[in-house]
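A single protein chain has been omitted; all remaining protein chains appear in their positions.
Labels run A, B, C, D, E, F and G following the written order; every chain starts at residue 1.
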Amino acid sequence: MADKVKNILEQLDKGKIDIFTALAQISDAKGIENIGFARIDHERKSRCGFPEFIYGASKTIEQLLAIIPILIKKQSPVLVTRLEAAKGKALKKKFPQGEFDELARVFVIRQKSEVQGKVIILTAGTSDLDVALEAKYTLEICDVGVNMISDVGVAGLHRLLGEVENFKKADAIIVIAGMEGALPSVVGGLVSCPVIAVPTSVGYGAALGGIAALLGMLNSCASGVTVVNIDNGFGAACAATRIIKNQ
Amino acid sequence: MADKVKNILEQLDKGKIDIFTALAQISDAKGIENIGFARIDHERKSRCGFPEFIYGASKTIEQLLAIIPILIKKQSPVLVTRLEAAKGKALKKKFPQGEFDELARVFVIRQKSEVQGKVIILTAGTSDLDVALEAKYTLEICDVGVNMISDVGVAGLHRLLGEVENFKKADAIIVIAGMEGALPSVVGGLVSCPVIAVPTSVGYGAALGGIAALLGMLNSCASGVTVVNIDNGFGAACAATRIIKNQ
Amino acid sequence: MADKVKNILEQLDKGKIDIFTALAQISDAKGIENIGFARIDHERKSRCGFPEFIYGASKTIEQLLAIIPILIKKQSPVLVTRLEAAKGKALKKKFPQGEFDELARVFVIRQKSEVQGKVIILTAGTSDLDVALEAKYTLEICDVGVNMISDVGVAGLHRLLGEVENFKKADAIIVIAGMEGALPSVVGGLVSCPVIAVPTSVGYGAALGGIAALLGMLNSCASGVTVVNIDNGFGAACAATRIIKNQ
Amino acid sequence: MADKVKNILEQLDKGKIDIFTALAQISDAKGIENIGFARIDHERKSRCGFPEFIYGASKTIEQLLAIIPILIKKQSPVLVTRLEAAKGKALKKKFPQGEFDELARVFVIRQKSEVQGKVIILTAGTSDLDVALEAKYTLEICDVGVNMISDVGVAGLHRLLGEVENFKKADAIIVIAGMEGALPSVVGGLVSCPVIAVPTSVGYGAALGGIAALLGMLNSCASGVTVVNIDNGFGAACAATRIIKNQ
Amino acid sequence: MADKVKNILEQLDKGKIDIFTALAQISDAKGIENIGFARIDHERKSRCGFPEFIYGASKTIEQLLAIIPILIKKQSPVLVTRLEAAKGKALKKKFPQGEFDELARVFVIRQKSEVQGKVIILTAGTSDLDVALEAKYTLEICDVGVNMISDVGVAGLHRLLGEVENFKKADAIIVIAGMEGALPSVVGGLVSCPVIAVPTSVGYGAALGGIAALLGMLNSCASGVTVVNIDNGFGAACAATRIIKNQ
Amino acid sequence: MADKVKNILEQLDKGKIDIFTALAQISDAKGIENIGFARIDHERKSRCGFPEFIYGASKTIEQLLAIIPILIKKQSPVLVTRLEAAKGKALKKKFPQGEFDELARVFVIRQKSEVQGKVIILTAGTSDLDVALEAKYTLEICDVGVNMISDVGVAGLHRLLGEVENFKKADAIIVIAGMEGALPSVVGGLVSCPVIAVPTSVGYGAALGGIAALLGMLNSCASGVTVVNIDNGFGAACAATRIIKNQ
Amino acid sequence: MADKVKNILEQLDKGKIDIFTALAQISDAKGIENIGFARIDHERKSRCGFPEFIYGASKTIEQLLAIIPILIKKQSPVLVTRLEAAKGKALKKKFPQGEFDELARVFVIRQKSEVQGKVIILTAGTSDLDVALEAKYTLEICDVGVNMISDVGVAGLHRLLGEVENFKKADAIIVIAGMEGALPSVVGGLVSCPVIAVPTSVGYGAALGGIAALLGMLNSCASGVTVVNIDNGFGAACAATRIIKNQ
Partner (left out) sequence: MADKVKNILEQLDKGKIDIFTALAQISDAKGIENIGFARIDHERKSRCGFPEFIYGASKTIEQLLAIIPILIKKQSPVLVTRLEAAKGKALKKKFPQGEFDELARVFVIRQKSEVQGKVIILTAGTSDLDVALEAKYTLEICDVGVNMISDVGVAGLHRLLGEVENFKKADAIIVIAGMEGALPSVVGGLVSCPVIAVPTSVGYGAALGGIAALLGMLNSCASGVTVVNIDNGFGAACAATRIIKNQ
C-alpha cells in the first residue's frame, strides 16, 4: 500500500489533487467498496467495534443479493434488519446457511466467534417481543452474551423484583417497554450497570406510536438511563456492544 | 317557589315562552346570582357535591372582593385557587378569618363541618408539593379527610413499599408526579381503590411542561387509573370528593 | 405457605439473599404463574379488585390458546380485548361457552357471580358504540351493573336533558365522546357522582385521531371530571369498578 | 384621473412599462399611500367593508404617531389593537379625542356613523373578557350593534339556557371560550344564525395556550360553526361585520 | 299537545319528576325520535336552519336503512356524507330516487324547494374537488344557490384575478385549498362578503395532512376570514346556509 | 394582441370594468387555457423559467389524458410526478414516446433542447433514491445538467470526503437525507455553491415521517443552506433550475 | 507550508499517524485558530464564499472582545448577530469604527470591498423589519447589493403588483413573512429568479411562534421556493450570497 500512498502524495504535492481527494483515495484503498447504489464499509468493525450491517427496510431483493455475497467473501457475519417476510424467505432460500426470524424481521448468517460479556434484555410485556428479538440477534452477531427476561412490567412489581438478583451479573441491561415506558426508571433505581432504554410503539391513542414511552424514558427520574429510538432494538444492542467491546 | 314555577309553566303551556326560557326562569329562581361580570351558582353543591369555587388566575382583586362576601353571606366555604401572592395577601388582610398559602397559591375561608372518608395524596418528589397542597386544601374545604406522603418516586422503590400498608385504608389515592409520571402505574398495580393521577410540570427539556408525565399516565399499564390536567391538584381533589360523597 | 415464608426470611436474615429476592420468592409462591412468554398474575383480583385481563392486540392465537385454559382452570372469568375478528372467531370455536363481539373486539367467558352497583355509559354519537361496548363487557365481567344511553351529544341538548333524572341513581357515569369531547363537561355540571371521560378517535382532520377530544376533556370546566386514554373503554370500566368495589 | 390612466396606458402600449406596472400605477392613484415603512390602503373599506386597522403589537410609538394622523385626515375611524399600556397612554395623550382600554389593549378614535345589525358576544367565563372587549370595540368602529353576555359556560347550563330567547334576535353570535371550548357546540345546536367561535388562551397545562379550545371548536358537532385564531376577538368581529354589511 | 304538557306539569308539581325530566318529556313530544341506536332531531331545521343530516362514516348499512325512511316520511331531504362506495351504491339501489356521487362520498334525496342566495365555491387546485363537491351537495340540499370555480391557486394569480368581478355578486365565498392554504388570504383582501376557508389534506410531508393549510388559514392576514375543520366541505356549506337563511 | 389590450384598457378607463378584470382579460389572452377542471398556464415558462408540470397524485387517468395532449401540442415537455404505477403504465401505453420510472413515480415526455449548468444530487443512503430520481428527471426536463452520487452519509465520512473535489464544479448541490438529516450541514461547511437540502421520510419512530430530518436541516449550523418539503425532490430541482436559468 | 504538509504525509505514510490526524494537522496549519473556548476558521471564506461570522446570542462580552480583534487583524469584516442591546452598545464603545443596529440586533465592522449582484428583500408587514434588517446587514458584509421593499402582504395585492417590474432585475429575492406566510407563493408564481422564503415569528395563537408560516412556505404551491429557519434573515442572506458568488 505504501507505494499507492506515495503516489497519491506526489500528486497532491504537485497540486493535481487536493487534500480531501488525497485522503479519500488513501481511505478508499483501505476499505470502502463502491458498488454503485451502495458503498460498503469494510473497516467499520475496526473503527466502531461492529461490522457494517444492512438496513433492510428500503432495499430491493436485488440490492440485498448484491451486497450479501460481498460480506460473505470478506468472512463478515451478515445481519439484515427490518426485513419483510417475502424478502426474508427469498434470502433464506438463496443462503440456506442463514436464519430468518419473521417476528424479529431479521436475517442472519453467523460466523464462528467467541462470546464476550453478558447483556440482559428485559421486556415490560409480551408485545415488546419483536423489538427484543431484534436486539438479541444483533448482540449474537456482535459476539455478545445475551439473556432475555419477558413480561415484567411495573403494574406487577412482584414479577420484576424476583429478577433483581440476576441483574447484578449484567454488563448492561436493555429495557424494552411501550405504553408509559416506566420500566427503565424502576430498573435504573435498582442496579449500577448501564441501562439502555428502548421505547416501543406498543399502545394506542395517546401512546402516539411510541412517543409517550420515549418521552417517559428521556425524563426518567433514575439517573444515567440512556435512550434510543422507538422500536430500535438494533441500536440498543449496538450501544451495549460498544460498552462491552471497549472495556 | 311553587307558585312561581307554576306560573312559568302556564306561560310555557300557552306558548308565550319557550321551553329553554321556562327552564332558565325556574333555575334563576333557584340559585344563580348574576353580578354582571360573573354568575354565582349557589345550587352547585346540591347538584355536584361541592360548592362553587373561584379560579383566581384571571380575576382582579376588585372582582374577588365582590364575589367572596356573597359566598360568606350564604355560609358557603371559600376556596380561591391559582392566586398570586399579592392578591392572596390582600384577601388575607380583608378577611382575617381566612388563610393564604403562598406555595399552594390558595386562599380559604373554612366553615364548620364534619370530615368524611380518607384520601391519600402521594408525591413522587418534593417539587410536586405545590400541586399536592392545592389538592389538600380543596379536599379540606370539601370536608374530606386527607393524608399526605411525600417523595416516594419509583427510582427508590424502598421508599414506596413501606407505605403500601397505609394505602389499604384509603377511599382514593391521588398520585402526583412530574418527569416520566411512572408512580401511578406502580401504585395502581398495588391497590384496589380508585387511583387519580396528576401529572405535574416538574422537569425540563423533553418533559414538555408536563406533557411527558400526562402521556405516561394516560398510557398506564395499570388498569383503571384515571388522569386530570397537568398541575391540576384542585381537579383531582374534586374527583376524589365525587367518589366519597356519592358513596 | 407459612413455613416457606419463614424459611425465605431466615435466609434473608443470614444475608444469603437480598430483600428483593426475598420478596420475589414469597410472591412467586403467592400467585405468579410463569409460562415463558408471559407471567400470569392470579393474585391481581385480591390486590386490584379485578382479575388479570388479556390485551389481545399483540397476542398470537397460540399465545391466547395457552393463556385462556389457565384462567379457566382457576375459575377466573376471561376477558380478551382488542381482538381481531379472525382470532375472535377462532376462540369462539375453541371455547364455545364464550362470546365474541366483533364490534366491541371483545371475547369473554363469564363466571357466575353477583352484580354490584350501577354504572351508566353515555355516548355522544352512534360512532362511539364500539368503545362503549368494550366498557360494557368489562363491567359485566367485573360483576358491575351497567346501563347504556346512546346518541345524546351536546349539539342537541334536549336529548341529554331527558336523561338527567336517570343519572341520579348512578354510582359512576362513563361519558364517551369523540370530535370536540364536550359531553363530559355538560354532564359533570349536572351530577354529583364520579364522571369518567373517554375520548374517542371519532372525527377527522383536526380531530387528530382523538387528541382534540382528549385535550377537551382534560381541560373540562366541570370540576372533578377524570380522563382515560383515547378509545379506552376498558380502562374506564376498570376505574368504575375500583370505585364500586372499594365502597 | 382619466388623464393619468390614459398616460399610463400609452406607456404600456409603447412597451415602456409592463401590465403589472400599469395596473399598480393605476391602483396607486386609487388609494395606496406609501409612507416608507408602511403602505396605507385607503380603499380597503370599499373593497372589504371595513377600513384599514392597525395591528399595534409590533409598531413603535413613532410609527403609530405617523400613521394615525393620515387616517384622521381621511376621516377614517382609528382602531389600534394589541397595544401595550405605555403606548396606549401615549396615544391617549396625543389624541385626547380617542379612548384607550387597557384590558382590551385597544385604542380607538370614533367617527360619527349609523349603527347597523346586532351581534351578540358570549363568553364562557370572566377570564375571556379581554378578548370579548377587543371584539366589541372592533364592531363598534365598524358601526355594528353589539350586546355582551358573560360567564355562561357549559358547566352551568342553567346560566346559558336563560339567554336563549335573546339569541333569536341576533344577526350573528360570537362565542368566546377557553379551556375545552365547548360553548360554541351547545350554542350552535340552539340557534340558526351564524356562530363564530373564538378560542382563548385561558387555561393551563394541556390547554396548550388555547390549542385545546381551538381543536375543540374546529371539531364541533354542531354543524356550521366557524372558527378564528386563538384570542382573535378582532377577527371574529370583522367576520361578523362582513356578514352584516353584505346583507 | 296542551294536555300532555299539563299532565307533565302536574307530575312536576307533585314532585314525581324533576324539572329536567319535565323539560325532556315536553321536548320529546316536540321532535326527538328515539330509534335505539340514534335519536333523530326533527326540529333541527326550525332551530338551526337546516334539517338533521347523516354522518355516514361510522354508520352500518343497516343503521342507514333504518334512519332514511324516517326522514323521507317526514318529507325531509336526505343528505348522507362520508359514505363509502359500497354503502353508497346499496343506498342508490334501495332508494332509486336518490343520487350517489362517489368522488364527493355523498348520497342525497332531494325535496322540491326554492333556491335562495348565491354562494361561490373556489378551489385552489383540482385535487380539492372532492371537498368542493361535498360543499356543493350540502348547499343544494339546504336550498342555497351555488357556483363553482376551480383551479385558481395563488401561484398563478392571473387565473384568480379574472374571476374577481364574479365575486361581487356572492352572499358568501367558500375557499377550499390544501398545501399552504394561501388562497383565502388573497380572496379576503379582494372582497367584502363573508369568506369561509376550508383547509384540505392535499399535500405531503410537512403538509401534515392538512394542518399546514389549517394553520395558514387561521393566521390569515386578511381580516374576518373564518375557518372550518380540514376537508370539511359540509361544515362550510352549513355555515354559508346560516348566513343566507338568517338574513 | 395589441388591439385587444387597448380595447380592454379603454373599457377600464371608462369604468366599465375594474382593474382586476382588465388584468384577467389581458392575461387570459396571454396563455391561460381553461379546460374546466383545470387551467393550464402556458406562460409559466416565460414567467418562472420552467414550464407547467403536472402533480399526478390526485389526478384521474381521464384528467391526465385530457391535459397531456394540450402540452404536447404546444411542444412543451411533459413531467407528471407522484404517479401511481397503474396510471404510469397507462400513460406509457397511450404515449409510447414517453418514459415511466416506477421508483421515481415520474412520467416524462422529453423535448429536444440544450443542457445548461451542472447540479450534483447527493444521497445519504440508498433509501433516498426515489426522491433523488424525482429531482433528476425534473432537472433533465428543465434542461439542466445532473450528476448523482449515492450513499455518502455522515456515519462514514471517508465516503463523502472522496467526492469533495467534484463538488467544486457544481452550480448547485441538492443534498437528500432522511433520519437525522445531517449531511447538508457537513456539505454546507465544505463548499461555496448553493446547497438545497431535501429531507426524506426514511426512518421510523422518532423520525416522525421526515420531520426529524426537516428540523435538522432548518437548524443547520452551516450557513446558507436552504430547505424544501419532505421528499420534495421535484421542488429542489425547480429551485436549482431557478439558480441556473437566472444566471 | 509545503514542507510541513510533506512532513505530515510522510508520517502518515510510515503509519505514525492516521489519516484523520494527517488531515487535521494540515488544516490546522491552514487556518483554524484555537483560542480555547472557540476555534476561529479563517479559511471559511475560501471554502464557503463568506467569512466566519459570530452568533452573538450565547457569547459573553468577554468572549466577543477576545474574538473580534483576531478578525480585525486578519482584515476580515466583522458581523455579530442576535446581540442584546447592552452587549451591542459595549462593542460600539470598544470599536467605534463599527455600527450597532438595535432593531436588527447586529453589530458590524465593514471592510472596503466591491459590491456584486442584486438581492431584493421583501417583507409582508412592518413587523418583519428586524428579520429583514438582519438579512440586509449580512448581505452588505458579504459585498452583495441589496434593495428592501416593505409591507406588501397578500391581503392587499395592489401593493405587491406595483413592484413586480423591479423583481425582474434581481439575482435572488428574499421573501420575509409571518402569520400564514403566503407571500413567497405569490412571488414565486411571478418571477423566474431564486426565491428564498423566511418565515417570521410574527403572529399569535395558532401562529405557533412562526411554525404556521414555516409550514406554509415548505408547502408552497409555487415550485422551487426554498426555506430557511424561522426569523433567520442571516441564513437567507448567506444562501443568496452563495447564489451570487458562485455564478
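What we mean here is this: a contact is a pair of C-beta atoms (placed from the backbone, for glycine too) under 8 Å apart; a residue touches a chain by one contact, two chains touch by 3 or more.
Everything numeric here is computed off the predicted structure, so don't read it as measured data.
Trainee: Please identify which residue in F:G181, F:P194 or F:G233 touches the non-displayed chain.
Mentor: Per the contact definition at the top, the residue touching the missing chain is F:G181.
Trainee: Among A:L65, A:A90, A:M148 or A:I243, single out the residue that touches the unshown chain.
Mentor: In the full complex, the listed residue that touches the missing chain is A:I243.
Trainee: Given the full complex, what residues of subunit A touch the hidden partner chain?
Mentor: Answer for subunit A: residues 47-50, 53, 171-172, 188-196, 214, 218-219, 222-229, 234-243, 245-247 touch the chain left out.
Trainee: Contacts of subunit B with the missing chain: which residues?
Mentor: Residues 125-127, 129, 150-152, 156, 158-159, 161-165, 190, 202, 204-207 of subunit B touch the chain that is not shown.
Trainee: Since one chain isn't shown, list which residues of subunit G touch it in the complete complex.
Mentor: 17-18, 20-21, 23-25, 27-28, 30, 32, 36-39, 41, 44, 55, 57-59, 63, 82, 199, 201, 209-211, 214, 229-232
The rule is simple: only the chains that are shown with their structure count from here on.
Trainee: Count the residue numbers both subunit C and subunit D use at their shared interface, divide by all numbers used there, and answer same if that is over half, different if under half.
Mentor: same
Trainee: Taking the mean of the CA coordinates per chain, how far is subunit E from subunit F in Å?
Mentor: The answer is 37 Å.
Trainee: Identify all positions of subunit G at which a residue touches two or more other chains, and write them in rising order.
Mentor: In subunit G, 125, 156, 188-190, 205-207, 218-219, 222-223 touch at least two other chains.
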